[in-house]
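Rather than the whole complex, this shows some of its chains in their spots.
Each chain gets a letter, A, B and C, in the order it is written, and its residues are counted from 1.
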Amino acid sequence: MTTEFKSPSKPNRYAPRFTQVATFLRAPLAETLDDVDIGLVGVPYDGGLTNRPGARHGPREVRNESSLMRMINHTSRLNPFELCRIADVGDVPFSEILIIESAMKEIQSFFTQLKAANVLPVSVGGDHSISLPILRSLATSGPVAMIHFDAHTDTWADFQGSKFHHGSPFRWAVEENLIDPKKTIQIGIRGAQNITDGWDYSIEKGMRVVFIEELLECGTQAIVEEARRVVGDSPVYLTFDVDGLDPVYAPGTGTPEIGGFSTAQALAMLKGLRGLNFIGGDVVEISPPFDVSGLTSLAGATILYEIVCLMAEGFGPATTQHTP
Amino acid sequence: MTTEFKSPSKPNRYAPRFTQVATFLRAPLAETLDDVDIGLVGVPYDGGLTNRPGARHGPREVRNESSLMRMINHTSRLNPFELCRIADVGDVPFSEILIIESAMKEIQSFFTQLKAANVLPVSVGGDHSISLPILRSLATSGPVAMIHFDAHTDTWADFQGSKFHHGSPFRWAVEENLIDPKKTIQIGIRGAQNITDGWDYSIEKGMRVVFIEELLECGTQAIVEEARRVVGDSPVYLTFDVDGLDPVYAPGTGTPEIGGFSTAQALAMLKGLRGLNFIGGDVVEISPPFDVSGLTSLAGATILYEIVCLMAEGFGPATTQHTP
Amino acid sequence: MTTEFKSPSKPNRYAPRFTQVATFLRAPLAETLDDVDIGLVGVPYDGGLTNRPGARHGPREVRNESSLMRMINHTSRLNPFELCRIADVGDVPFSEILIIESAMKEIQSFFTQLKAANVLPVSVGGDHSISLPILRSLATSGPVAMIHFDAHTDTWADFQGSKFHHGSPFRWAVEENLIDPKKTIQIGIRGAQNITDGWDYSIEKGMRVVFIEELLECGTQAIVEEARRVVGDSPVYLTFDVDGLDPVYAPGTGTPEIGGFSTAQALAMLKGLRGLNFIGGDVVEISPPFDVSGLTSLAGATILYEIVCLMAEGFGPATTQHTP
């Protein structure tokens, strides 16, 4: 007998928010990749952290806090779920997660599979080391532009025996010709360092480094304009490390630095980036064990939603296809 | 034998703050309503919530954090407790709290009793559904003006089988002619929605809806002026949903939305409303189980104090009576 | 193009535990009810609570802590997932959750659907009021036996205007002839009461009431034997209110009573019930907002697993069918 049972893998966004299996933005779980335009991906990897751990639990808790997410953006009045097909495609499956080089390859492999299926990825980390294998899978036709929110430039070199860690992804992304440093902007940089190598590398390679003082003095509108100028109409990757936010907005992170920007400022900047040619994005470094009352995961879920809105617009009525 | 015992129902505001039975703003507990000008009321009802529960514990924790409250306002230098008689009149007594329609009636009945005794109420919720029965008891001579701080317009329609819930009070307040939408301003609105019905209703009825972007761009002074313009010298009700604040200032709430205003901005706006003809007020949606370190309850207690200051001025030396 | 993508609705139990979408016991999400023997059900309803809320978030957090669950029972060495087909069938879908009588009907309706599909339900609450509609759906062929772990008899009468609440389900279950009080045992009862009505009702109707002192004095083995004697070989429902546990083992609950039994004692009792004719079970009253470090949800997930083990044995090699 077949009953009219509704599978829990197809969440109902109008149901009470505390009900149902938790998926990213309450999107359905993908059964295949065939009918997915934007894939929401969890990358529960934190083997690249150098301080407080826990980002491995980030995807789980962002899914949880996603219950608070709804569909129609209050500023653009657009509903991304009407513009394109969005699904939770699950977490990167790992089989050698304890070996950092293997984990990097497994991440790259999963995103290569998404790209082959023509799925644009928006990811939830995981530590920032995951952005390198993601970029390796996406930037196969030459370096892309990048908009990077963070307290740190993440362009440092080796640490504690490993080339790969959460402070180095964008140094190797430059070296491997995955991102164009001259089309890269880093926003929110701050905090003391033991050496200046990372700051120096970013600047010497031509990245536009916006230290926090510049942002607080000039305001979000000026930074938005600068970001648009830097990336132009190139394919662009957006990466958002939640430690760019002040620690009160993101206590659940591994390397907090006081004096950051607020979620209101983050939203103002993200909302200012409409119309760019996004090929993917991520929000990383959410560490639930250090979070309080879900604040960081809720911020992460909302940033995820705003990135999805930016990318979904490319699928709008007037747009019949996207070519990243 | 009668000793010189001082009853614990008469707290001493100069005692160490962590001592004594907790009452709102360390006010005495009312023995009768005869000698009360402003009554501080707890409404521990959260049956109208649609997401995270716990607002039932709001009055209890605001009383606790009230220990940190003192008397003389640092900006106005007024002491409301010298201007009029202020008492904690206890919580609304419920006998059918599990039935939402009955609970609504029990709330209304208690506030009608206060009004009959000529007591101006300032309430601590509880969820936002409580404002409807309060308004039903107060607005008996025609619709009143309203100043409303919130992330949501709370003018949505039925939800999950009930007309009454924390997202609908002001729709029914308009429909029942309790508030005049053209003399109503809603401040801090934001966050995605699944349908636009609430936003549309507020605007179509003529409410002045201040989305958060307008507040952050124009500043609190401009919004204060707009609020004063909207309500004029009409009798006005002030309702403050703590989710209007950014979640870092009010993590203990049911439907947090990132990117809100700060407590500093809230205080600037409240302090700008001196001299209006307030007939009552409330602070709602404080959910202690989701709070951290008492932050939300402390914010609630301070907002309660500022509302009381606004209302007590109507009892000042030059003012011999108030006519709501 | 069809890739070899593995849907996130089919969790891999060998994957790192912090990865993947959270389902009960890491079971797959049911697409239909056709191939399910035991259905794991969430009932996120807490409108029947009389004190601290939050049980609505129970299913979500038990799914989360389920990541720690594995398959082979260390005492029986049985793997329930090999004995029968077990799936997470999602949460009861509600459309009138704010009205307690309607919610009761919606719960009953979902379980009736499961029964029609020949699925044995094991549920995660939610408050204890949910057991009544579950029993209404299951006990359609006459009253069943019941083993009930709890600090309270839950046989009280009306409260605050409602017949239905978390303190009354088993009074109405007796009155409606759903359970046979003479084949019912209540284990762990304790804590002061304002009236003795509930205690009296249970005893007068013939339930075997095991106050905590008896359990602590006689030991778990004696109680197991008594329980087996009481229920005999009747079809039996098992209901586990986590407030039967001492509050240190289950701080996340609505009406904690100190001096309860431990998880070790709970496991000893549950493991002693092998071979009974279970027709369903539930674990209820887990309130994550009051929990610490996931302790209560982890206990709930493990109790869920043990109940599933008890029921799966009925599907073992020697057993070709079950007839509840």
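The criterion applied here is as follows: contacts are C-beta pairs under 8 Å (C-beta built on N, C-alpha and C of every residue); 3 or more make two chains touch, one makes a residue touch a chain.
These numbers come from a predicted model, not from an experiment.
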{"item": "Copy number across the full structure, from 3 displayed chains", "value": "6"}
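In the analysis below, only the chains that are shown with their structure count from here on.
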{"item": "Same or different residue numbers at the chain A/chain C copy interface, by half rule", "value": "same"}
{"item": "Chain pair whose interface holds the most contacting C-beta pairs", "value": "A-C"}
{"item": "Chain A and chain C: spacing of chain centres that average the CA atoms, whole Å", "value": "39"}
{"item": "Residues within chain A bordering two or more other chains", "value": "16, 18, 67"}
{"item": "List of chain B residues in touch with chain C within their complex", "value": "46-48, 52-54, 56-57, 94-100, 102, 159-162, 164-165, 289-290"}
{"item": "Residues of chain B touching chain A in the complex", "value": "50-52, 160, 189-196, 199, 211-213, 216, 246-248, 251-252, 255-260, 290-292"}
{"item": "Parts of chain A lying in touch with chain B, wherever the complex brings them together", "value": "13-14, 16-18, 67-75, 77, 248-249, 262-264, 266-268, 292-295, 298-299, 302, 305"}
